[in-house]
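Scroll down for the structure; my scribbles are underneath it.
For this view, one protein chain was removed and the others were kept in their places.
A, B, C and D are the chain letters, set down in written order, and residue numbers restart from 1 in every chain.
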Amino acid sequence: MAFPVPASTLGASPAADAPPIVRVAGVTMRYANGVTALDGIDLDVPRGKLTTLLGPSGCGKTTLLKIIAGLLRPTTGTVAVNGTPVIGPGPERALVFQDFALLPWATVLRNVAFGLELRGVAKSEREAIAAKYIREVGLSGFENQYPNQLSGGMRQRAGLARALAVDAEILMMDEPFSAVDEQMRRKLQEDLLALLAVEKKTVIVVTHSIEEAVYLSDRVVLLSRRPSRVSAIRDPGIAHDMPPDQIRRDRRYLDTVDEIWDMLKQYLQ
Amino acid sequence: MAFPVPASTLGASPAADAPPIVRVAGVTMRYANGVTALDGIDLDVPRGKLTTLLGPSGCGKTTLLKIIAGLLRPTTGTVAVNGTPVIGPGPERALVFQDFALLPWATVLRNVAFGLELRGVAKSEREAIAAKYIREVGLSGFENQYPNQLSGGMRQRAGLARALAVDAEILMMDEPFSAVDEQMRRKLQEDLLALLAVEKKTVIVVTHSIEEAVYLSDRVVLLSRRPSRVSAIRDPGIAHDMPPDQIRRDRRYLDTVDEIWDMLKQYLQ
Amino acid sequence: MTRIETSRRGGAAAPEAADRPAAAVADADSPAPARRGERMRGERLRDDGWPDKSWRDKSWPWQVASFVLVLGAWEIAGRWPVSLAFPPFSRVAVAFVEMAAAGDFGRAYAVTLPPLLVGIGIVAVLGVGLGIVMGLSRGVEWIGMPLMVVLQTAPVAAIIPLLTYFYGVSPTSKTAAVILLAAPIVVLNSYRGIRNTNASLLDMCRSFLGTRIQQVFKIMLPHASGMIFAGLRLGISAGFIGVVLAELLISPTGIGDLISYNRSIARYDKMFAAILSILALATVTLALLQRLENRLFRPDHAVSG
Amino acid sequence: QRVIRVGQADTLTGHNLPELIAMANAEKRLGVKFNVVALKSDDVVFQAVINNEIDIGIGDAYKGIDTLKAPVRHFFLLRRVAYFPVVNSEAYKTWKDLAGADMAVHARGSATEALALQMEKANGIKFGQISFVPGSEVRIIAMRRGTMKATLLDLPNTRKLTEEDPKKFIVLPVETQSASDEIFYATTKFIADNKELVQVLCEELLKSLRAVNADPKTPAKLRTELGLLKDLPKALADDITPYFEMAVPGGLFPTDGGGAAAAKADFDFLIAAGRFKGQNADYRVEDFWDLAPLNAALAKVGTN
Partner (left out) sequence: MTPRSVLDHVPSGFSLLVWAAIWELIGRFGGIDLIPPMSAIVAKAVELVQTDAFMKALAVTAQAFGVGMALAIVVGIPLGVLMGVWRPAERLLDVWVNIFISAPLTALVPALMPLLGIGQTTVVATVFLFAVWVLVIDTQAGIRHVGGSLVDMARVFGGTRSQIFFKVLLPGALPEILTGLRLAVVRGVKGVVIGQIIIALLGFGELFELYLQNFLMEEFWALVFVVFALAFVLVELVGMVERRFDFYAGSR
């Protein structure tokens, strides 16, 4: 299978040569109501990198993410993680949800430990692990609050801690910051990058925001309008050890944002 | 009354010397439940310019906008428009709502003409006016659709057309683009600037997005955390006749964004 | 102060949580637990909180299967038989046709329907009116709301025989029974419809210089129409109960007589046919009302969203 | 302890004391328990009897036996019909005026309904509608309020109303009534299986009714002695003796348990009421009554 890198790719990523951790091959998704969301997606996700899926609204980003997560079965095509075909959710993949998906009747502690609870980890053990990640995402002191007592940003931190707690190799996020306000979003982006510098994961993020995609990613995958295909792949090649405001002034950052915006604008209205 | 421009203001706006169209003086707002949202706001809005109100979530931006719109009465202080004290809504002010506030049971045409309908303009006349603005915001062909058949971006365009149709001097927008997705938002921002180049209005925008504020505005008013005061005022001084991607690379744009971000970051968490 | 705030101060006596988010529960007696901003998956929720069933899967195999399943179960239970007093569906269907042909239904409904229609008419005009006034005026709300809530929870059925004292054994008694059962729900729903008007639409109207009258007629009423009609549907449903109760409790006439007379002479097939007729009539009436409502007030519900 | 279920179509009040006393006495002799339940109407009682949910019904089963050939027999006449057509004289003065008018009676299938039908026949008129309003007390309220203009009332309530306003409320002329109002009945099987029980019950009923006829104060007195109807509201308790003082002279309580003579009279009444077709001779007493227990009881306690 040919790796579909268009000729115009800026800056070759070194990871492109290593074996990909996730390989999506010829995935087509046709919903029962006749909507074809994905139409032959081929995609490799490099190990240890942050990849974003970007595309117009309704193009099928969530669908693709759910297929990789094993929540949906594609109509045709396959997904392989570490070479093993995906037939359902697996312990090596964890998801962060756009609407947080916290149990409203459970405390932050139980919510963060919930993934471990489902795996049958003993209570004291899982709470110790949860407490660690609660600290890591900056939620210490809120362990016994309920989600409705938290702000949007704090809820998403809890969702992130839950995904980190199960110690999956691959972290998937569906528009993780779209339900929090702009300023909080910016803060969460910075915090996420800082966290990932420590945690070393493969991350797949779905987003609508070009700036977010370019700012966060090692690789940006652009999807076309529905029925969607991979229309371009960009590796911004930004060094994430720069301070955030440096990144946002970086030529490559600005160029990539503009280039992507020019490509996506055609899909609007 | 002293005009509260901090010493650090970048680039003096020429409008600062002309008489302001809206003058907010000593406005304090204490809600019945004891929450003090605003605490002595003094603010001048320059005529013919776009002013944004920026501040942390829950600081009282909407409250201030509603007071200017005449929908709320401040506990103390006054608002004057063109020198006349505000005692309620007036024909010189029109509002665009965050949740669009479209009548779900009315077509786009009727919705856009609704402001005129309330003023008793004859049907044929108001529909002609509405049709013009529907064209202007790019909704032609959707006149007879109902809001539930439109996307978020299209709904906000209808809300904008309705506000334009009553031909008010001052256009007020409460987070006009926060309910649409990022890419659509970017598109709407660009379209708004293009539209305003033609329509020549005084515009007050409430937003959470620093980029949006700096990108759109002649003047950015920063509010502090609740009970809120004006903490800073910036006039980015960006020429809006530049192409959008030029603006986003402009030094002054980037500097202002960073400066504001540094000021606002302290209010988060 | 926005109006939504005032609406949160529901009646202290309200058995449902009046401090719910707007349009939370259509009324204390309606099956609409839909909450604000929530959508059931695959199911459009109208802003009056009622699931809009018009989307429903109308594919005929499922419809046929559904009827075959239930009527078949009835037929089998009847033939088994569960009880001699439980005739199979086929016998009831035959009895139904016989009675229809003999004009039994015509005669019965000629007696049953007029009081029902008059009662519903009165409730539709006065009850909706009162509900709207209650929604608009704090004073009327204060005095009226708790009373309506009490009427809704009280064992009103027990009071129905009392109506004969006031109105004798006349259609008036039945009309009064219909009103007694239907009014609280209609009033409360109209009230809540007005009260739960989307605050931002009201702000919009005010900011475009709408007068109070315009606010009421151009925003509140169309917005509340969903709740009002939901109330009317519940009211009609309660009205049917009222008229049947009156015919069973006050004096057997009309359809109530058809039911109790056929029971007394052990013609259970005819009794079930009579019951079936009123269940069907109520169902069809409510469905038609829903259509009418969509056509008149909510053209947007007819288009795909 | 065996429980005998007895059903009747009214709530229990002081008026029911004669049979309650009889049952209380029978309980002592037989070592069983009579459990009286009140049902909505006479036809419900009849249904309950044929469905074996109730052992003994109080009311009448003539129509049911006639149409359904139900295996049910009457065995003791408790109370005779004594209802009077009372009208509001502002609306009606003669029988002729009542043609097409509404007439209110007690309940479907009750003696009052049959009576109304009989009156239609006897006077050659047709009522507009016969409506059912249970309870004489309820009907006099409606009469007073003017929402009801013509009805059949029992003796005490008739007196009450006509004494209140003799000008406004008048009683239309009726032939002397000898029909039955409430009769004990049961399935043939029950009667056959419980010969002794039914006979003892008849004996006690005879004794009780005779005692009441001899002294209308007996029911009230025995109520306290036997502890019957303990929860009766005071207003109703106070009404017991006045009721019997009026009812006894009105001849409501037979002293012979009815029997063949009552059956024959009932046939006439039902034919006149249009509820039975044909003639008296077409109906046989033994199809409707089981006279054996009554006759045995009469033999035991004497024929008065």
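As a convention for this text, a contact is a pair of C-beta atoms (placed from the backbone, for glycine too) under 8 Å apart; a residue touches a chain by one contact, two chains touch by 3 or more.
No experiment lies behind these values; they were computed from the predicted model shown.
The absent chain, not drawn in this view, touches the displayed chains A, C, D throughout the complex.
Contact with the undisplayed chain is limited, among D:Ala99, D:Ile125, D:Leu236 or D:Ala292, to D:Leu236.
Only one of C:Leu130, C:Ile194 or C:Ile259 touches the absent chain when the whole complex is considered: C:Ile259.
If you put the missing chain back, the residues of chain D touching it would be 7, 10-13, 37-40, 44, 47-48, 51, 53-54, 134-135, 137-138, 141, 230-231, 233, 235-236. Interface with the hidden chain, as seen from chain C, comprises residues 9-13, 15-17, 20-21, 25, 28-31, 33-38, 40-41, 43, 51, 53, 56-57, 62-63, 65-66, 69-70, 82-83, 85-86, 138-139, 141-147, 150, 152-159, 161-162, 165-166, 233-234, 237, 240-241, 243-245, 248-249, 255-256, 259-260, 263, 266, 268, 271-272, 274-275, 278-279, 282-283, 286.
Contact residues of chain A toward the unshown chain are 66, 69-71, 88-91, 93-95, 97-99, 101, 103-105, 114-115, 117-119, 146-148, 162, 166.
Everything that follows uses one rule, which is that only the chains that are shown with their structure count from here on.
Here the chain at the heart of the structure, going by C-alpha means, is C. Per-chain Cα centroids separate chain A from chain C by 49 Å.
Distance between chain A and chain D, defined via averaged C-alpha coordinates, is recorded as 85 Å. Put simply, the C-alpha centre of chain A and that of chain B have 33 angstrom between them.
Per the touch definition, chain B reaches chain C in the complex via residues 32, 66, 69-72, 88-91, 93-95, 97, 99, 101, 103-105, 114-115, 117-119, 145-149, 162, 166. Chain A meets chain B in the complex at residues 56-57, 138, 151, 153-154, 178, 181-184, 186-187, 207-212, 245, 248-249, 254, 257-258, 261, 264-265, 267-269.
Residue ranges of chain D in contact with chain C, taken from their complex: 43-44, 46-47, 67-68, 102, 104, 108-109, 129, 131-133, 138, 141-142, 145, 147-148.
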